[in-house]
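The structure that follows is given in the form of structure tokens.
Shown here: the complex without one of its protein chains, the others still in place.
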């Protein structure tokens, strides 16, 4: 990947040093991405860059056009939380060919050598934590349902696998429903409602991310079910609040802001040196958040 | 007493009214006559606030009033029965009668009372059998017209305008209407009555006013006039000087129709009609509105499904019965309502003229340069259509010239027989005689011409042969030399016609 | 469009073909008139047999709650369609109202100078509905005063309202609308979450709205004038009906209903996000059309619209419940819509031919 890096560098160096960093993420209606935007934007400005923040709303076409814009603006680097692994590569490649290096955060793509860096949280490790705690809360038995994230997002698969690596070891834990809610709060709400209808005896719901966990919790509140265990993934402030008020049981905190900042720093050094300072694939471990440490969590970071 | 002073009205290029000063005498029946398109309805629309005049003022009992909407007109006690039915097909009779002035009870509609009052007023019109809850859309237009009449009877109007209120009524219903009018007069209501039926308005009229070509040409006490006088005023000059008669030799039979029948809502609209048109012949169809003449033409042209009967052009029966097939066979129709069926309002004069014959103007699938303009220009010159630029919007032409445009399109299809439905409706006198000349010219050129007219003077002057229709049937046939007004009127009002909508 | 519209009067489709008179035709007509009910019943039987849960009271309640949102939207839209218009902006209006109220509850109203003001939940809801009303009114003014085609006016508003919804929070979500006692703005969850007599409050609200709408459309002069305008605008003009006022009014009503629906969604979710109710306008129009409302105006009933909403909602939930791939949902929904309209046309033809025989 080094050779790849230097390839990019030639292209990069051939341009006059650009002072612009373009930050492209999914819709900020998910605090997780809002946090990414804010952190990346602040860090870039702090390092003296001009920024352009665009959200692609998980639409690969919008993303592709946003990347075109970055190219037109001769951006020094793109910080990208992508709109789906498969439908992203061509666009990132196009940026690379135009001498604009991409730094992916949060969501991976399947091939290496196109982006300079792919910085994601350790979803497998995080999912193991979440699964473990869920199993304990369930006392190792009973019916549960799983809400899956966007199929196009590698994280969805990784987390589901991580959960099941743990949960499937408990013979008495029975998954009675598994549906995708596409990371979406409203969709999680209605999906959970129907799941509750089909499986009234359900004891727990494990969600691929926090917005879906919140949706599930809302459905439970509406149905007057305070006996159902909900576990999410992200460590978003809203869920942390919910944990404090003893609704959602736990979530797995991803250092969203930290990851975004790392990406910007690496982009900065790449712009200055034309060299990738780190290997392409990087992952940051996640932290379990539950009633114990909820108070020490602030904006996707544990301030212990 | 109601007066309109110096009222003018333009629609785009059309001068519907030119400086008309009209007076309606209080508590009397003021009859307004004039040929189709003379401007009668337009004047009435202005009096009832449906249209605003381009210029002129309206006075009630002497002082000027601003009538800018139907509401203000009603406020002044002016009510109108519109010529073209303005009802709500999706609402019940009762709701139609009270639309816009619903009866309320603590804010809610008082449907009960509405039904009751509806039954009363319907009974007054001899329609006690009608259920006020029936949808108006389901009624035959005869009864729809009665509903339209009932609407105004419910308001307490001081001035009542009736624009051809009897056009779809049977004679029996007409009698009932006249008794109602009698009652109204007793209550000192002023009535303005528009009709084409001489016998009818001579029966009840006190004063008669004649419009011609948008101008007021005469105003007289009815008893000081006679039919001849009225016709003269309407037509403006002696009919025969106005229209050139076709004198060409008649040749082979071009169109022969046999037992043509068109099914209809209430009865056959066209009932076992047979007729011939020979080359060089101008044949007129006379009848009252609702006789089924338009349906006949539409059936000939393939616009309506025929229940039975055959249509043969130049001796060859045309079985397909589609518009295209009939066009190909050599028929071409100039429709009665050019706005609705004739013109494409969004297109230029040129495009309207060549519309039926586009495929002839192409080479390799594309229009030949200038071909459309040349073709259109040729017809424009030929028919003396008054138009500055062929690219102008069709709507900018006057009624007569619009009519000629439709005629031009029809002629471009090289028809054998031309079908003209009310070709002179709503065009000014000058254009009328021109169109008459054209028809004669066409006959000389060996075409066959079949035309509809509601105007006695016109048919009598133009046609070599006149067929009279009533209630879908052909009730009489006259050659030009044996024609008399009386005979025509009699035939058009013959027994079947009274059964319309009964 | 009206040329091919379901409401095309039989007269213009040429004399209807003669059929053997009698009861068969009448039976068919009855079936056609009640088609929405028929379809609904069929659906319930179908899914009922496929899954035991489907007809359980608890599931019926949940499904009805889902229906409530779309039903309220559709009722509003029905008013507009009855006048011969269309309203594409209801989804966006719902979103805007959601964000306005979300903001009021979450971050309050920044007062010039001292601090922020927090309105009571009641006031907040009122504010939301009012906003919807105003936006609808603007639609109406564009249509009447500026003579913009309803499709365009409301298409433009679809974008504008959605844009403002996003701007309200720069795209973010108002996560927690619980409110606090000291702020005196708790209880927003009541309309979307709570129940009364075992029935969700949202459903009660739908019932109220529907009842009101039925009374207005059938028992008030205004309601009949709405039908009149849609049935024959020119005639309405001549009958002295204030056509423009009526039109403005129906768009305002539609906006208010949309806002209300948006608030129910928000309350249920416990959070306000800018994309609330995107593309719901299509569902609402679909419900109205399914219920027999003619896009050409003048024909349709509130009851029909509500039934239409039930068909769409019970269909979607049913497919999910019996585990049919959710993708079949859109296929089936689309097919049902078209089918419903085709049968509507069939009904019109049949009625015509019967009327003809009656005469």
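Chains here go by letter, A, B and C, matching the order in which they are written, and residues are numbered from 1 within each.
The rule is short, and it goes like this: a contact is a pair of C-beta atoms (placed from the backbone, for glycine too) under 8 Å apart; a residue touches a chain by one contact, two chains touch by 3 or more.
Everything numeric here is computed off the predicted structure, so don't read it as measured data.
S.K.: Of the residues A:78, A:91, A:256 or A:297, I need the one that contacts the missing chain.
M.R.: A:91
S.K.: Given that one chain is not shown, which residue among A:21, A:66, A:79 or A:105 touches it?
M.R.: Looking across A:21, A:66, A:79 or A:105, the contact with the absent chain belongs to A:66.
S.K.: Please output the residues of chain A touching the missing chain, sorted low to high.
M.R.: Listed in rising order, the touching residues are 52-55, 59-61, 64-66, 68-69, 71-74, 84-87, 89-91, 94, 110, 151-152, 180.
S.K.: Just the residue numbers, please: which parts of chain B touch the chain that's not shown?
M.R.: Within chain B, the residues that touch the unshown chain are 9-13, 51-54, 301, 303, 323-324, 327, 333, 335, 340-347, 351, 355-356, 358-359, 361-362, 365-367, 388, 392-393, 395-396, 398, 409, 413.
S.K.: Could you pull out which residues of chain C are in touch with the chain that's been left out?
M.R.: 1-6, 8, 13, 84-86, 142-144, 146-153, 155-164, 166-167, 170-171, 233, 274, 279, 282, 285-286, 289, 295-296, 325-335, 337-338, 341-342, 345
Note that in this section only the chains that are shown with their structure count from here on.
S.K.: Is the way these chains touch best called a line, a ring, a star, complete, or other?
M.R.: line
S.K.: Nearest whole angstrom, what separates the Cα centre of chain A from the Cα centre of chain B?
M.R.: One centre to the other, that is 74 Å.
S.K.: Please work out the Cα centroid separation of chain A and chain C, and write it as a whole number of Å.
M.R.: One centre to the other, that is 36 Å.
S.K.: Could you pull out the residues of chain B that touch at least 2 other chains?
M.R.: none
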